[in-house]
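A single protein chain has been omitted; all remaining protein chains appear in their positions.
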């Protein structure tokens, strides 16, 4: 189900993964990040801007810096909105 | 009714939503933002500049950072004027 | 009567409005700005530069940030000279 | 009489006006600037650079920021050398 | 065996070398870096961006600044993810 | 006699003038600069770079900021090496 949100410019909305989750490829998030996961799923992607073409797509599992983004509550759930450049990698 | 204000450059005038409002798409603003809402409606849009083409339109409901913009009183009501890049997303 | 001053580059000379003025469009300046008005009339406009084409014209009523510009006394009256980018909007 | 000095790049040499001078157009410099005038006459102009074409000419009377430029003694007189962008306006 | 991770933009994933390792070419890492090695092997490389074409390849042994990058645990092992510009040299 | 030094990029090597020197054009350096003169002769010039074409030539007498450049001893004499943009004017 798509969220009714259109991030502006080079921004991306991410649904943070629950702590201690293990992905199919066996990637663990570091233990010190349990309270605030650094892994999540992209749920909305902006159109980019003159300086930045977007790389991630909705559904991508991504790693991001511990303090990246702004918290957002959408339909009762917590999300993060951040610039794509704050995303470290697709996993 | 259109406001008699023309924001310069990449600026946008926003009418902040009343706190605790629930939108059609069911988006709540975070409870910690009750005193100063982070959601609002675009009421005026600048023409952009050489580095920035405008994306939002009058009437768009937008989310913006808690400390974004400058307060402005127009015709007895409170508004915010900010650069479009301070807007996080259209909802 | 035009002032005998040519602002350089992207600068604009503004005659600050008297405090508590109400414009034709009913715009009030915020009460906290009574001592130092944030509204004024453009009295001279520079030619812009390579990075900035000018938007405002002499006679435009404009809003500007509370601490924008440098004070200037011309023919016994107080003016402000600021870069056009410090002007928030034309009202 | 031209000074034997060629300012580099976008620099300008200015002869500061004596304090409390009143120009033909009736412009006074602010009283608080008596010790260090903010008005002067351009006596030498650089050739500009890739980012900046020069606007002022030798002989122009200009206003500049109170702390702009570097003091310089040429042939026994005090001058200021500053970047043209520190000049606010031609009066 | 390739890691299931795609670094974004100009980022690179590095497997830090164990401390006190001596390479084929006889390069030692400085003794003061024993706790946190400054040498490692590239295990994943981003696609670069508009401002940066990538130089290193998977398998390259590289030297990097002591405080470069963000720690990451992938499949139970510790890695670093950093921008390629934080890599000093290929050895 | 040319010095055996090639300044890199937009750098210039300057031989500082002895304090209290009076040039042919009658320019004095300010008295407060006696310990560290702000006037000197260009003895070597770099080739410039993508952003900066060189203006000064070997032999030019120049004025420079009091704290500009790095001190250098060449063949027993003191010189300064600085970026050309730290030179204020040719005198």
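Order of writing sets the chain letters: A, B, C, D, E and F. Residues in each chain are counted from 1.
What we mean here is this: a residue touches a chain if its C-beta (ideal position, glycine included) is under 8 Å from a C-beta of that chain, and two chains touch if they have at least 3 such contacts.
Small disclaimer: the values here were computed from a predicted structure and weren't measured.
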item	value
Sites on chain F contacted by the missing partner chain, in the whole complex	4-9, 11, 13, 44, 46-47, 49-50, 70-76, 81
Interface with the unshown chain - residue positions in chain E	25-30, 51-53, 55-56, 62-63, 65, 84-85, 87-91
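The criterion applied here is as follows: only the chains that are shown with their structure count from here on.
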Subassemblies held together by touching, chain A left out: B, C, D, F | E
item	value
If a chain touches chain C and chain E alike, it appears here	none
Angle (degrees, nearest 5) of the CA superposition of chain B onto chain E	105
Distance between the centres, which are taken as Cα means, of chain F and chain B, whole angstrom	54
Touching two or more other chains - residue numbers and ranges from chain F	none
Chain-level touch network, classified as line, ring, star, complete or other	line
Those chain pairs that satisfy the touch definition	A-B, A-E, B-C, C-D, D-F
